[in-house]
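Left out: one protein chain. Kept in place: all the others.
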Amino acid sequence: MSQQNKANVSGNFTEDIEATIDDLFTPVKEIEIDPLTNEVKEKGMSRAAQQETPSCAPPDTSAEKGAAEEKSAGEAGMEESIDLELELDIDLEEEVSSSEAHGEQGGGIGREVIEKFSENIMSLEWEIKQETIQTALEQAREIREQGQEDTDLQGLIVPMIAMLSGMLKEPDLIPAAPIALKKGAEALKEYVEKPEGAEEVRTAAEEIRRLMDEVQEDAQPPEASEEADLVLEPVSVEEDIEQGSADVQEAGVQGAETELEIEFELEEESGAEVRDVPSPEQETPVQEQAQDVSMEQSGEIEQQVELELASAEEGHEPISSEPSEPSEASHDQTGQHGKVQQPAPVSSFQKDGTEKKDRSDDAQEMVGVPQESESVPGAQVLPSATDGELESERGESKQDAELRQQYARLSMAVEKHIHELDRLASKIAPVEKLLAKTQGMAKLYAFQKAVRSSIETEKDRLEAVLHNHSLKGEEGPQLAGPVEEAAPKISDRKDNRQVTERCPWSRLALMGLGNGKIAVPVEEMAFTGKISGRHRKKLQQETEFPLAWLKSWPWTKIAPSLSGPLAKFSEKELRGMKFPIINSEIFQVMGLEDPHEKVKNPTTVIMFDGKGKGGVLYVDTEIETSDIDEDVTWKPSMSDKGPVAGTVRLGDETITVISMRS
Amino acid sequence: MADLVLTGPLLERAKAEIDSALIKAGVRKAILIDDAGNVVASCGEKKGNIDTTSLAALAAANFGATSQMAKLIGEDDFSLLFHKGKNDSIHFARIGTDMILITIFGDDVSLGMVRLRVAQVAEAIEETFNLKSE
Partner (left out) sequence: MALIDLSKKEVHCKIVYYGPGRCGKTTNLLYIYNAMNANARGKMLTIETKGDRTLFFDLLPLNLGKVNGFEIKIQLYTVPGQAIYAATRKLVLKGVDGLVFVADSLRVRQTKNIESLEDMKANLREQNIDPAEIPIIIQYNKRDLASTPIPTLEIEELDRDIKSRLDTISFEAAATKGIGVFETLKEISKRTVRYVAEKNLGGVK
């Protein structure tokens, strides 16, 4: 079109339009609109246009129709109880074709089923429906069947099946489930195309397992968490603890101290882990004294172990429906050789004996189920035994495949155990801190500390094992070695972890001893002073100090010269008491050289722990007391025996603290 | 048309319900608005500086517009109004007859899960505000 034409068009155009506008844009009827209701009222009708929508609101006006939201099918699942049932039904007797090369698996699993599975998982991402979950679950099972010989695939599809089963019952239990499943499906797809890319498969499997663990942790039985709270509650009542705890402490701590052993045994033939699960009946005396969180947890752990092993035996998923606990009972703090016992350290916090008993009952209940099955000797060996039998039937190649599967499960179990150990250690930490601050709790504190240290050591060792020896079938037999090392025994522990807990005592008496310096808690000092000459010489010769030496004259009473709890004993009792002279022992423990020189004018210090243990040492220096602030560095002794309780750092000196309570 | 009367306790309850169902599931932000675009309650992360006022107004307009679109094609309404972003996505759901729940979530939460949870919390909020139509 030429410019001239355009101009013409424009000019005529606008004129014509304006004329049309004048024509058309005119009212054909007179109406009035109610300003409040917007109702249109006709003033005069020029047409039968009343049939047209008389209302001022056009028929398509609405912004507020209540559209029923599509309720997800997951609602039905919500009402059912949480029950993450195991869904793994690997039939151990099924013929399994051997395959070493990964390349074989790609062709072994139908691409079509993987595609359809992926589609369903994607649909789940958009909408969670029971039908979709069910279909996906069936497809996953099919994939599992088809890829039985592939460990990597099994390692992914099995947790996916568990997750889908869980979703079937409670669709929104794991919020991140659809995403994790989607990643898993994508990894599966890629793996089938490129079997060498097993890394994504493992990563996806990890993620799914982690989510399952989290949800199982959250789904701990209420009584466990309630009891955990109950345990911590009485802790805050310090006076009660002290008063009610004396006897319990003795028995409990003594029992506990000797039995802090955790053991791991492996059977090379089966490659399966064998754990000795404790029988609570054997530990009743200790149990009745105290329960703490770890006890319930050990019960749960045992349950978990049993379920896992039993399920492996029956061909079930290692992920159990019970609250997720480490699959070993190894984190129990006390244990006899080969057995695991319940710890008693927190027994002092139980004021009410009934309470304790109730908990022990609860723990027994919780442990009861697995215990029954374990009453059969070597019951724990069942899976491996079964495996062994089956293997002998099948032959070597099938054994390899089975081993790989077992190790995959073991790997999962170990990871869960590590996680659980971490959790337990963090639960013990606040109790430990409180004990550190509480007077008279030094021994308990030290014990608790030891307990936590052993848990952490165990955790570290398991982690090392897991990372260094990724539990694959071909490496199975080697597990025996490193894991045995991982068995932490308190007696063998060389844990030099620095701790900055508070010194259990607020006032220490400092004195020189030999070439070193020691500190004694002021509250434990029952006597400081010079004894009569004739006994003074004996101080450096004898090994025992009878309290009668404190009498300057035969008729002098002993008690008035004493202070603290020792002074409360009767004269008769005091006359019969003897305490070891601990100078040499201290030298030995501190690694100092015993000067063996005669101390010219020794000051005798009689120490008493408030119950019945005492010790005597003689020093030749001035004794000065020092207030110990909260921020003084305190390092408890690794050993629970002997007079050395730990060291404090005062100024630039590290001073050994001697205590009768260590 | 009943006015929507909000009280402190009611609001707190609604927020608690949204918190437990959505925020704890990983949703970044959840905003409850009335269908005029006024913000009733806002839950989730504080940082991010989302202009919730504008968002609410636009969301209401959006919801209104899509409702009209549904009617134009012969539908009562659409059951899913969802916009997928590169990192974050936004989901709209009607609550009762007067309110809209806007959910903003990242790619770590699936839409299916959000829809599931939103359906649950819708019930709870309707009860809280007595919005259930008799």
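So that you can tell them apart, the chains are marked A and B in the order they are listed, and the count of residues begins at 1 in each.
To be clear about the criterion, contacts are C-beta pairs under 8 Å (C-beta built on N, C-alpha and C of every residue); 3 or more make two chains touch, one makes a residue touch a chain.
Because the structure is a prediction, the values reported are computed rather than measured.
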item: Per the touch definition above, residue among A:30, A:131, A:193 or A:218 touching the missing chain; value: A:30
item: Contact set of chain A toward the excluded chain (per top definition); value: 3, 6-7, 9-10, 12-14, 16-18, 20-22, 24-35, 38, 40, 49, 52, 56-61, 63-64
item: Chain B, residues in touch with the chain not shown (by the definition above); value: 1, 35-38, 51, 53-54, 56-58, 60-62, 64-65, 67-68, 98
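One rule holds for everything that comes next: only the chains that are shown with their structure count from here on.
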item: Whole-Å gap between the CA centroids of chain A and chain B; value: 37
item: Touching residues on chain B, where the partner in the complex is chain A; value: 24-26, 35, 60, 63-64, 67-68, 70-72, 76-80, 93-94, 96-98, 107-113, 115-120, 122, 133
item: Residues on chain A engaged by chain B in the complex (per definition of touch); value: 60, 62-67, 69-72, 74-75, 78, 123-128, 171-172, 175-179, 182
